[in-house]
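To start, the structure itself, in structure tokens.
A selection of the complex's chains, in situ.
Letters A and B mark the chains in the order given here, with residues in each chain numbered from 1 onward.
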Amino acid sequence: MIIVIKKDATQAEVDHVVEKIKSLGLAVHISKGKERTIIGAIGDESALASTPLEIMPGVEKVMPILKPYKVVSKEFRSEATVIDVEGRKIGGAEVQVIAGPCSVETKELLLDCARKVKKSGARILRGGAYKPRTSPYSFQGLGEEGLKYLAYVKRETGLPIVSELMDPRDTELFCEYVDVIQIGARNMQNFRLLTEVGRVKKPILLKRGLAATIKEFLMSTEYIASQGNTDIILCERGIRTFETSTRNTLDLSAVPVLKAETHLPVFVDPSHATGKWDLVAPLSRAAVAVGADGLMIEVHSDPENALCDGEQSLKPDKFDSLMKDLRAIAAAIGRTL
Amino acid sequence: MIIVIKKDATQAEVDHVVEKIKSLGLAVHISKGKERTIIGAIGDESALASTPLEIMPGVEKVMPILKPYKVVSKEFRSEATVIDVEGRKIGGAEVQVIAGPCSVETKELLLDCARKVKKSGARILRGGAYKPRTSPYSFQGLGEEGLKYLAYVKRETGLPIVSELMDPRDTELFCEYVDVIQIGARNMQNFRLLTEVGRVKKPILLKRGLAATIKEFLMSTEYIASQGNTDIILCERGIRTFETSTRNTLDLSAVPVLKAETHLPVFVDPSHATGKWDLVAPLSRAAVAVGADGLMIEVHSDPENALCDGEQSLKPDKFDSLMKDLRAIAAAIGRTL
């Protein structure tokens, strides 16, 4: 921690800051420049994290030196984490595609969709049983019935299942039915839910919040990991900006930034990011090219009649054609798909 | 709902859209302009809300006419909702100030702080027992013990209590101890939690999410209200923007915009918005001047040693002096405080 002292601070003020730091068990290193005196606090920076040094008289600003996340950082573990989901390796050379409808509607539609996306090369099936909807009057998902349909379709097709958990009270239920537990963007800082899934033995797919910085995204990941569960897939899904021609702004720079900071796999969800089916293909291609470890794409056999997010769902034939393009791009950068 | 048809759409495409709308029970009104044909869908717009008309062939764009919130809208109820919290009227001519420490630390500190803010004119005490912290390694609050301290201080001072609920599993516990249940910014779209507090008999203070539009804020309010609980206080607490000199950007325009849309009271939290104690006074003054029904301000007797948010907490004497200024501004606009 670096503490910059105001130009006109008194010696007593400097002494007071120095004592405060020492009282927390850190050593102090003082450097007097022409314009400013600077205090370096040497030792366990976390001891200072919740001490508001910046309000002490004479302090101009405080600058942390170390990153606040640990277990999920590359400094902690340098080799990439590869997560095994029923035999599918996530985070390795192979780019993995998760596909399926926004929400589970009927057993038949789900099975039909699963068979089609599997044929095109998707390795994991997505489907929402509990849906976070902006309006209380919108379709809220089938609940446990939806989870049962997902389990049924898994038995029929062999595709492992990912579905979103919204409530800590449903955690056990999800552990029974799904292979990967998704935490949605709106719950990225639902810390009780993060703590809960940090204690289960299932991989977690954590979506970036709409207004979450990359640092906050990693801190939420740390919440899960600090409980013991380090099988976490990060998923960029668009951030909120002033631009309204897309639902959100897909931040593809986040992929290489995250890959440099953490050993965990990074996915991209172009469907929720753009909110428009015709933008899903170009941004999926870009996501593979930028280095994402996988994609999460909404596919629906009949988008016009979808109960949720029809406007951003690909039809199976479009998805099939996209998968061919993605394979070519993966090959161009030395990966498979 | 207005559906704008593409310039080069075929008659068959137009017919298909018209049929779709009619099949949902709405009437259709077609208007052919020089440049575009426009279809007006007349009837219950909510029937169309989850139908992705914009992906139908020939459709250029879809524009809703009605607002998606109902129970909380002024159209639904034109007179202002006044909420009674143990005799304090919220939403009337009197501007109410909620004050207290960010988190409950010790019984003594809390009681001391409560007595001081009461003396300065605060009418409700705030204090966090469960704290949403960005880092899993930060102080997470005292939990139920904190709630007990709050209840004790209420008995000693007569000040009603507001505290933040983070987990639906704690709802009953909160109903036992607190007078107003706060839902924090990070949980503004935790729909399960909103649904839960929509069923209790306590007033709810709902904070605006960091990236929530005013429309989404009202939709989250609608989630609570649609369950039966319409005693809701909205609280603007800063939104996330590109500016980094303050923690968030306090959106004071939101106050008159919300007051025009809803009959519910609107508060402002300048402490979390700015993250800096020296900005709390000017922005509190501005909040009263802009028409807020109340303020929520963090006060701590010893900010340097606060376990949480010390940098944004006012000392009791600064708070006392601020309250005098606020009283003068309230008087200038014909209100009391």
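To be clear about the criterion, a contact is a pair of C-beta atoms (placed from the backbone, for glycine too) under 8 Å apart; a residue touches a chain by one contact, two chains touch by 3 or more.
Given the structure is predicted, the values throughout are model-derived calculations rather than measurements.
Each chain in view is the same protein; 2 are placed here, and the whole complex, as held in this structure file, contains 4 copies.
Following the convention adopted for this analysis, only the chains that are shown with their structure count from here on.
Remark: rotation between chain A and chain B after Cα superposition is 180° (nearest 5). A straight line joining the Cα centres of chain A and chain B is 26 Å long.
Taken together, the chain B residues at the contact with chain A in this complex read 20, 46, 49-52, 54-56, 68, 132-139, 166-169, 186-187, 189-192, 195, 209-211, 216, 219, 222-223, 226-227, 240, 277, 303-304, 306-311.
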